[in-house]
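Of the protein chains in this complex, all but one are displayed in their positions.
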Amino acid sequence: MASDETSGKDLTATDSAGVDHGSAAAGIAVVSRDAVANPGFPPHRPRITDLDPRAEKRAERTVYTLFYLSIVGSIFAIAAYMIFPIVPEDPGSVRLNNMFIGIGLALALLALGIGAVHWGKALMHDEEGVDERHPVRGTDETRARAVEIFQEANTESGFGRRTMIRNSLIGALVVFPLPAVVLFRGLAPQDQDPVALLKQTMWEKGTRLALDPSGVPIKASDVTLGSSFAVIPEGLMDLGHGLLEEKAKAVVILVRMKPEDLIETPERASWSYDGIVAYSKICTHVGCPVGLYEQQTHHLLCPCHQSQFDVADSAKVIFGPAKRALPQLPIAVDADGYLIAQSDFLEPVGPSFWERQ
Amino acid sequence: MPRTQKPTNGTSRRSGRRSPLASVALIAIGLLFTGGAYAAFSTSTASAATESASAQTVAEGEKLFAANCATCHGLSADGTSAGPSLIGVGAASVDFQVGTGRMPMQMNGPQAEVKPVQFTEEQTAALAAYVASLAPGPAIPAAELLDAQGDAAAGAELFRINCAMCHNVAGAGGALTEGKYAPALDGVTPQHIYEAMITGPQNMPVFNDMNISPEDKRDIITYLKYVENNPSPGGFALGSLGPVSEGLFLWIFGLGAIVALTVWITAKSN
Partner (left out) sequence: MSTTTDMKPADTQKKKSGGFTGAAANYVDERTSISTAVKELGRKIFPDHWSFLLGEVALYSFVIILLSGTFLTFFFQASMVEVHYDGSYVPLKGVAMSVAMASSLDLSFDIRGGLLMRQVHHWAALLFVASIGLHMLRIFFTGAFRKPRELNWVIGFVLFILAMAEGFTGYSLPDDLLSGNGLRIIDGMVKGIPVVGTWISFLLFGGEFPGVDIVGRLYSLHILILPAIIVALIAMHLLFVVVHKHTQYPGAGRTNNNVVGYPVLPVYAAKAGGFFFIVFGVVMLMASFFTINPIWNYGPYDPSPVSAGTQPDWYIGFADGALRLIPPGLEWVGLGGTWSFNILIPLVGLGLFIGVVLLYPFLEAWVTGDKREHHILDRPRNAPTRTAIGAAGVTFYAGLWAAASSDIIATHFKVTMEGVIHTLQAVVILGPIIAYFITKRVCLALMKKDREIVLHGYESGRIVRLPGGEYIEVHQPVDEYERWKLVSYADYKPLELTPNARGKISPVQRVRAGLSRWFFEDRIAPVGTQEIEKSHGDHH
């Protein structure tokens, strides 16, 4: 069996049988003098297909039947492609097309695979083989030669001797990727400052609050008690360019509760209108839209990470990972009874960023 | 609560023969028929509701109310510490709460659960008529808004913006705070969907006609019925719960099947 002929001392295993190792070879393993010896390979156990020619015949039949079945599956898939076409506007036809082509292909693949494995298991030679292992490291001669080659190369090139050449080469190699860093600046527009953009939204004094997605302006009288409106600034939908970017900052949730339920700080007392309040819909955690409004508890829930905000109390965080309250949009009513913004948000909306303060 | 329980049982005993049949019919309709059947069903309810303005119906509703609802909502429906006032909630609210079995509540929990319906259609209509007679409120919607023949694409967009955050994009439902949840919308009748939108049951916000117009509501119902009546083109939908159910399925059934096959592949052949 295994022997130490390969002589890699690291390889000498404590768990190989009957070899008495020196203490160095065993490393940290405790070498027991009375370790049980490896009994060697157990006797080979023949399979039914080795003993019974009929079983062998049967296995052979199974294997080629499976391969034929695979051909049937492939043909079925081709047929299904034609028999189950996709009818426009009929999702049921897509379902059938998907299912029947899939069944054909699955049959083709599974029968092919199972047939091949069964062939390997039941009919192919069943004696296990043994390979010797050798230490992964090169032999001492190989390693010596490798070292020698490096030394020769060093001598021939003068890599170690000509230090100016070597050091300037290393320097050049370090510097040459740097232009790539600069090139990547072009990933974003050159003339924009992300901090300034993050700090303002489309809302400004007098912008009407409008319904998402129709853009119809909302009257204060439309917002009945217990209502929740998905709101965008009027005119947002007319933006051709940059619509989603503006929408991603400007979306607002508008709710009405009984004025007596509302807890308002003195400085924000003028930001609401008769129990109607508007808050940014973008979570201050990582920016999911916070839309789950519970009209009785006045809680707003974010479905992504479960932050909860109390709309009755300045949308302060009452649960979950967010820290900051949702920014409030100060609102008023114009002469025609429409809800308008008093100004933009007074703080940046959405997730925190370094330059936020 | 037990006091509410008793009269309810009395009611169902009194109408013992009709009530189970009615619910069987309801279930059969719900299971077998699609848009057209819904429309037919809703028409009858709606017309029943219009007729129910008669004083006799209101009086019958008042009796039912006193026997079944007054414990919590007060004899004059102006609310007690156990239940809110029903002045001005309208017929739609009663039809939704009673018609889906949420009311009468059996026990206090995070929210009223859907239960087997406790009243017959006539009784529900009478209760609705009584509550509607107390003060004006949202009425039971007209049949033409419930036919699910609107614009599914417009409805889908409105549903995503106004409803999907709680009910999930495919109407599979979702979690709210403190044990409350937004129910799945699969199998809910168009009438109840419509009524829920206009009345805002429990913690659901109200979506009045200025927010989502009646035609928009019809479109939303159209979308929901489209999803309900057209099974997923990709095969079984795994509850439409999204990546969680897909991941669980993959680990348990996909990888499970493959590991079982690896055991077969490496087992000694017999």
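Letters A and B name the chains as they come in the text, with residue numbers starting at 1 for each one.
Just so it is clear, contacts are C-beta pairs under 8 Å (C-beta built on N, C-alpha and C of every residue); 3 or more make two chains touch, one makes a residue touch a chain.
Quick caveat: nothing in here was measured; it's all calculated off a predicted structure.
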Of A:P42, A:P179 or A:P266, which residue touches the hidden chain? A:P42
Would you mind spotting which of B:A82, B:V114, B:A135 or B:L255 touches the chain that isn't drawn? B:L255
Only one of A:E128, A:E156, A:E260 or A:D336 touches the unshown chain, namely A:E128
Given B:I87, B:V169 or B:M210, the correct residue touching the omitted chain is B:V169
Against the chain that's been left off, what residues of chain A make contact? List them. 1-3, 6, 8, 10-17, 27-30, 32-42, 81, 84-86, 88-91, 94, 97-103, 105-110, 112-121, 124-133, 135-136, 184-185, 187-189, 192, 194-195, 197-198, 212-213, 230, 232, 242, 244-245, 247-249, 251, 281-283, 285-289, 291-292, 303-307, 317-324, 350-357
Suppose we count only contacts with the excluded chain; which residues of chain B make the list? 110, 152-153, 155-157, 160-161, 164-170, 172-179, 181-182, 223, 226-227, 232-238, 240-251, 253-255, 257-259, 261-263, 265-267
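We take it that only the chains that are shown with their structure count from here on.
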Give, as an integer number of Å, the spacing between the C-alpha centres of chain B and chain A. 36
Enumerate the contact residues on chain A facing chain B in the complex. 45, 47-49, 59, 91-92, 94-95, 98-99, 117-118, 121-122, 126, 211-213, 218-219, 222-230, 255, 289, 291-297, 299, 301, 303, 308, 319
Provide the residue numbers of chain B that touch chain A in the complex, in ascending order. 157-158, 161-162, 165-166, 174, 176-178, 180, 182, 200, 202-208, 210-211, 230-235, 264-265, 267-270
